[in-house]
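Only a single protein chain was left out; the remaining protein chains are all shown in position.
As written, the chain order gives the labels A and B, with residue 1 at the start of each chain.
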Amino acid sequence: MTSDLFTYTLRLADDAAILGQRLGEWCGHAPTLEEDIGLANVALDHIGQARNLYSYAGEVEGAGRDEDQLCFLRKEREFGNCLLVEQPNGDFAQTIARQLFFSAFMLPFWRKLTGSRDETLAAIAAKAEKEAAYHLRHSGEWTIRLGDGTAESRARMQDAIDLLWPYTGELFEVDGVVERLVADGIAVDPETIRDEWHATLRRVCDDATLTLPPVGWMQSGGRSGRHSESFGHLLSEMQYMQRAYPGMRW
Amino acid sequence: MYTQALNARDTEAGAVEDADRVAAFQARVDAEEKIEPNDWMPEGYRKTLVRQISQHAHSEIVGMLPEGNWISRAPTLKRKAALLAKVQDEGGHGLYLYSAAETLGVSREELTEQLLSGKAKYSSIFNYPTLTWADIGAIGWLVDGAAIMNQIPLCRCSFGPYSRAMIRVCKEESFHQRQGYELLLEMVRSSEEQKEMVQDALNRWWWPSLMMFGPSDTDSQHSAQSMAWKIKRFTNDELRQKFVDATVPQAHYLGLTIPDDKLSFNEATGHWEFGEIDWDEFMRVIAGNGPCNRERLAARKKAHADGAWVREAALAYSRKRADRREAARHAAE
Partner (left out) sequence: MTEKTTPLWEVFIRSRTGMAHRHCGSVHAADAEMALQAARDVYTRRGEGLSIWVVPSSEIIASDPAQKDELFEPTASKIYRHPTFYEIPEEVGNM
């Protein structure tokens, strides 16, 4: 039981940490100064969520691992984040599409998780829900502008949506861990979110004059530690200090 | 400081200005009245401000890069969040300052163009590389420390928008220096190896930090006029001395050695005396030949070029929407 809750919390923590890591790469390189600051805010929200979730995962595990040991000292195959969040930033359209897909899922996800029987997860969810609402608004408004902007921006935004679409299936995957925790009233059954998620994306894409791809073949593997090639590079960068200087305080 | 290169003299002779207006303007400045964008001001005052404020803004923007270099590698999540928030703040400070410059009639796009074309200068300090994590602490402690020395008097600058921007910046920046020093403190206490990293960072950042205050007063050509206009309140050397006096004991508390064998405390004056700054290095870096000048400018140019289609799309969408609204209004009539 403990191990299910640990795995579940850790996956959520990994999602947040890895997306925060990717978004942080933008700082100083965004299309406008305003957006440099905006994207950094989104990154900071995710890093904050990751800290809370890792800390709780460590507590649940009871082996004395803290947030940093969980984030910086696990190996590639031990990470359970979905593949979507680890996808490279690409151009601004890809970053926005990744955020739109993810936030459109996480907003109803966190809202439902506030009703979890696990009080800590419910409390984390209550804070994260508000953050996700803004992330969705931010990425949605940009999707509309890029989709309905110039011919170039429209092509780039559509490409980004097509490119990342196959990574959305994983958001809805249910394995034994999720199944058991749903039965216990702790986890969210992602199937209960699908309609809202799809409706949100449809609304944004309609406004943006973009086409949402049909549900077809989907990527999978992140939850069981099979990641993209780029993920190892992300980890080697993110974990560099803890690996190069083991056991030191910072 | 962030506006070191300001100390080059204007070559063009200013147009002759009405002596009465100039005198009335100076009287307002002397009475500590704030000058606002629409008030009459001497052309030299306007030019100096546009140049100083925009250089200050450019410094904040370029200054995001050396520290940004470590966001992805911060050793803990707490440090990652603090660093990201700090670099983000610098972007915000650049934005406030660009806005202040814009009140004088120069657009953000023009200011950006001046930076990217290499026409405008920014602080020489940001042309040095961040090689280890200790550099992040050293920048917070020394570079932000030096910046605060300079910016606090700027809060009383005679030009209203600049002074207001500085008040906001100073309020937000108070955490920057503290996070840097705390980071170093944690390192020197943690292990001998980390303490060596910190000493190495101090060795590399000390002199460039002293250069931030700009040329010595004897060589600084704009100082007197800027002081009279109350754009500047202290001379370069006064600020530099204040900085050294504040910083040396902080270095000692960390158990570090300042890389200056001429450093000594003068009991009579109560000041720390220090060795000669390598002004050749300073001039060389200002002129474009520092370790990272080309990289920094290339990074800014790339971000600007990569983002062009995004900015165009946002404008195109806004035009389309206005047109649609207009069309709907016509249809309704």
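In the analysis below, contacts are C-beta pairs under 8 Å (C-beta built on N, C-alpha and C of every residue); 3 or more make two chains touch, one makes a residue touch a chain.
Computed from a predicted structure; not experimentally measured.
Contacts of the undisplayed chain with the visible chains, over the whole complex, involve A, B. Of the listed positions B:102, B:135 or B:173, the one in contact with the omitted chain in the full complex is B:102. Note that of B:88, B:150, B:247 or B:293, the residue touching the chain absent from this view is B:88. From the options A:75, A:117, A:137 or A:233, the residue with contact to the unseen chain in the full assembly is A:137. Contact with the undisplayed chain is limited, among A:10, A:23 or A:37, to A:37.
Residues of chain A in touch with the missing chain: 32-35, 37-38, 41, 134, 137-138, 141, 145. As for the chain not pictured, it touches chain B at residues 36, 38-40, 85, 88-89, 92, 95-96, 99, 102, 107-110, 112-113, 165, 168, 172, 308, 311-312, 314-315, 317-318, 321.
By our rule, only the chains that are shown with their structure count from here on.
Chain geometry summary: the mean Cα position of chain A and that of chain B are 35 Å apart.
Across the complex, chain A meets chain B through its residues 17, 20-21, 24-25, 27-37, 40-41, 43-44, 47-48, 50-51, 54, 67-68, 71-72, 91-92, 144-146, 148-150, 152-153, 156, 237-238, 240-242, 245, 248-250. The touching residues of chain B, when paired with chain A in their complex, are 61, 64-65, 68, 71-81, 84-85, 87-88, 91-92, 94-95, 98, 133, 183, 186-187, 189-191, 193-194, 299, 302-303, 306-314, 316-317, 320.
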